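Here the complex is missing one protein chain, while the rest keep their positions.
Each chain gets a letter, A, B, C and D, in the order it is written, and its residues are counted from 1.
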Amino acid sequence: MWDVAVTAFHMMTPIKEPPLPTALFGTAIALFMGFRTNAAYARWWEARTLWGALINASRSLARITRSLTKGEPEDSEMRYNIILRQIAFAHSMRCQLRRQSPYEEIARVAGTEVADMAVARLNPANALLEDISGIYADAFVEGRITEIQQATVERVLIDIANAQGGMERIKNTPLPNGFRFFPNLFTRVFCVLLPIALVESLGLATPIGSTLIGLVFLAVLSIGEDLTDPFANSVHDVPLTAICRTIEIDLLQTAGLPAPEPLTPDQGVLW
Amino acid sequence: MWDVAVTAFHMMTPIKEPPLPTALFGTAIALFMGFRTNAAYARWWEARTLWGALINASRSLARITRSLTKGEPEDSEMRYNIILRQIAFAHSMRCQLRRQSPYEEIARVAGTEVADMAVARLNPANALLEDISGIYADAFVEGRITEIQQATVERVLIDIANAQGGMERIKNTPLPNGFRFFPNLFTRVFCVLLPIALVESLGLATPIGSTLIGLVFLAVLSIGEDLTDPFANSVHDVPLTAICRTIEIDLLQTAGLPAPEPLTPDQGVLW
Amino acid sequence: MWDVAVTAFHMMTPIKEPPLPTALFGTAIALFMGFRTNAAYARWWEARTLWGALINASRSLARITRSLTKGEPEDSEMRYNIILRQIAFAHSMRCQLRRQSPYEEIARVAGTEVADMAVARLNPANALLEDISGIYADAFVEGRITEIQQATVERVLIDIANAQGGMERIKNTPLPNGFRFFPNLFTRVFCVLLPIALVESLGLATPIGSTLIGLVFLAVLSIGEDLTDPFANSVHDVPLTAICRTIEIDLLQTAGLPAPEPLTPDQGVLW
Amino acid sequence: MWDVAVTAFHMMTPIKEPPLPTALFGTAIALFMGFRTNAAYARWWEARTLWGALINASRSLARITRSLTKGEPEDSEMRYNIILRQIAFAHSMRCQLRRQSPYEEIARVAGTEVADMAVARLNPANALLEDISGIYADAFVEGRITEIQQATVERVLIDIANAQGGMERIKNTPLPNGFRFFPNLFTRVFCVLLPIALVESLGLATPIGSTLIGLVFLAVLSIGEDLTDPFANSVHDVPLTAICRTIEIDLLQTAGLPAPEPLTPDQGVLW
Partner (left out) sequence: MWDVAVTAFHMMTPIKEPPLPTALFGTAIALFMGFRTNAAYARWWEARTLWGALINASRSLARITRSLTKGEPEDSEMRYNIILRQIAFAHSMRCQLRRQSPYEEIARVAGTEVADMAVARLNPANALLEDISGIYADAFVEGRITEIQQATVERVLIDIANAQGGMERIKNTPLPNGFRFFPNLFTRVFCVLLPIALVESLGLATPIGSTLIGLVFLAVLSIGEDLTDPFANSVHDVPLTAICRTIEIDLLQTAGLPAPEPLTPDQGVLW
């Protein structure tokens, strides 16, 4: 943002300059940026909504699992297996989206055996989901759940797979090049030209006027850029770590296990 | 809003000032604010829609529960248990979203035992939902409902869990910082500069002109701020208390129990 | 709209007036109004879509009911009962949304007994839906339909309940105060100031110019206001009476009963 | 569009005219028109999407029907009956939306008996859907399909009914009067005034300038009008005839019957 101030101060020594048509230029850029900001915000909000859907589906999976596996010791082991794998699924998705290795997190939650199995696949989260499905299939074959109950679970797994696919779509499909390159270019050119255009009418007040207007455009530009990649592990991200912790707590409590504390903002930022 | 009038009156003693490019500045801000207002309104309306979905799902749960539990005294007790827990769920969600303790409300509706169980969890509403699911699971194990009927109920519970997750998403994910900080800043700066820019051409009419335009911008600003957090227990909120009362009445009447009166606006505001 | 003409004619005797910054003021209002119109239109269209969903679900309920109840005289009585209650449901929703008593309409279609039962509840339409659910539950207990068929019906009833809840949401949640009060105020102020601002440059043509521009703003204003409450029983409403008639005809014909004629526009307006 | 040129040429003999505030007027109209165009485009695209949904659901119905009816000669007759009725359903919807008699098309595809039964109803397409549902109900009673399979089919029929209802909604609910009357009026007034306003500054170039701007507004106006009624059997329509042919081919091939060729554009237009 300092380039505005810099160019503004340069203009303190103005030579006679023609008034460029900044109004038309500014309006055209504003419309363009408005569109970009809209698209970026929609991406960010959809990313958050998909993680919300994952929270919901995780809770539903845990709730249904608890309802279906009451009593027998064999069942309670199955319950733990599924809930731990689902927690591992959330952590694995987080790591995959942030381009980190999910091995450690999966191993911490569900054991190294599961982690080995998962990372052998291109998509570890998908492997965990198949594993959950497989545990239920075994339970059905052994007659511990009915086919209807298996179908109910599969429907929740489909919801989880849809949330997963949506997150990967947002991560793997950046905004088209034009939406990233042109707003950047035009806004910077605009900020450079702005003082030249204003200096004749504003005189000494030029730095103030052009800084103000330039700031508005740069603010919109930077907001749009921050929101475009909501899984970049930056300050403006969807707080994946905190969401994963929420899932972990809710599911562990459903299984009757001790749960960690929820994450609190670290210097005002929730990661 | 009075700062507009104040700055305007200050301008009654104008010194020679350069005409700032307020048109361009104002247009840029207007576009920015339009976007913010859009996003805020969408949040508010989604919040209301999610509570509407909770009303619908609560009614459906009560209707299905009534249809499935006809006759036997044991069944009517189950019916009461489920309907009271669902009412408690709505009140609990309301308190959780408004950062109030849900204990008293749950205890009032469903008894202290249920309330103790619920508040022992990080998310009391989720605990209530699991409890409902558990009651149905017991009924299935005891052969009082079929597996298909259990699946139908689970589908309604999934809808309820989705509504719950959506509300928590809106509560826990404020608009990105940029959308809260910049519109505020820019609008206030704009209102301060407006009379300076207008005073040369308007003369004595400056206060009128700048107050009018400033009011439009401040009005849009305050609307956007009011709608951004629809669960803040303020005047512009989604009327959660009234909605919870609606759920309470509908469900109690479905169960054939006496119901309270619907809430009426208190000094024009429905809470 | 005549106030425009009136203020314009007043301006035929102009005193020297400063040129108010109407361009900036008008642009700000236009953006604000555009937003309001968008929201109002979305409400109106969602209201219409929800009634369309009620038509679809009513047809599906009738179709499924007909398919499930073939042959036995007892079944044909059940078919009539359900279809008449569903028609009564549509009429009841219409009356509830227009704040009219639904008693007469329910009694006309489904008999006074059903009407008495329905109006004893806060939400008569909901009572009718529960009644339909109850009839199917009885049929299941008596073994005339299977549990799967009951589940299929319940799914349609959930769709109907969702449509009902959506309509009530739109009716009970007006646009936030700011969206109703400010556009009205600003537009009227704008129309009063417009001739003052134009009179210097336009001279005798002032009334024409200001009337034209004022008309555009007032037209947008009135469209927004008409669409905001789509169930107000006014000219611009969703034609609930005609839609209810459509449902009545379709369902009676499905049941093989004589049906009334569809409603035709009355002086160009379909109610 | 020629009225622009005409008025422009009239202006070649200009008398002294005051400069009307066309910029403000034009901006207000542009915002209004933008909104109208948005709504019209959304209607057109939703109409297309609903027909797409009908294609999808028709294919799914045919696919499921083929999977469920393998082998027995009685079953293959049932398969043909259902597929032919579904093709007739698509053609019937097309004719109903275009306000044409569907009798001939239904008779061509599914025989006169079915056509007689259908047109006896206010909504022939709905009658065909009920007939399909009835055939499946008979098959269930005769034990040729299971109740689960019947439920799967009913779910597809619900999708089809929803698509049907959406199409009827778009056909029967034009845009509110204000959106059709005012843009037309204002745009024409604007085009008439434009040369008057421009003639002083442009001189001889007035016809060029006003024609260009007028053309933009008229182009947007006519696009909006073309898209508003997407089932009007005009050039800008959703190509219903081609879509019905696609459904016919896909379904006949699924049933192993000879299929016609797909439709090709006729003079660049697909009907």
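Keep this in mind: a residue touches a chain if its C-beta (ideal position, glycine included) is under 8 Å from a C-beta of that chain, and two chains touch if they have at least 3 such contacts.
Keep in mind the model is a prediction, meaning the values are calculated, not measured.
The absent chain, not drawn in this view, touches the displayed chains A, D throughout the complex.
The hidden chain makes contact, of the residues D:Y41, D:Y80 or D:Y103, with D:Y41.
Although one chain is not drawn, the whole complex shows that of D:A107, D:L122, D:V141 or D:I223 it is D:I223 that touches it. Although one chain is not drawn, its touching partners on chain D can still be listed: residues 22-23, 26-27, 30-31, 34, 37-38, 41, 44, 48-49, 52-53, 55-56, 59-60, 63-64, 66-68, 70, 146, 148-149, 151-152, 155-156, 159, 198, 201-205, 208-209, 212-213, 215-217, 219-220, 222-223, 226-227, 236, 238, 249-250, 253-254, 259, 262.
Residues 17-21, 23-25, 27-29, 31-32, 34-35, 39, 121-123, 126-127, 129-130, 133-134, 136-138, 141, 147-148, 150-151, 154-155, 157-158, 161-162, 164-166, 168-169, 173, 176-179, 182, 186, 189, 193 of chain A touch the missing chain (whole complex, contact as defined above).
By definition in this document, only the chains that are shown with their structure count from here on.
Superposition angle, chain A onto chain C, using Cα atoms only: 145 degrees, a multiple of 5 between 0 and 180. In this assembly, the C-alpha centroid of chain A lies 23 Å from the C-alpha centroid of chain B.
Counting partner chains per residue, chain A has no residue touching two or more of them. Contacts between chains trace an open chain of neighbours here, each touching only the next in line. Every pair of chains that touch is listed here: A-B, B-C, C-D.
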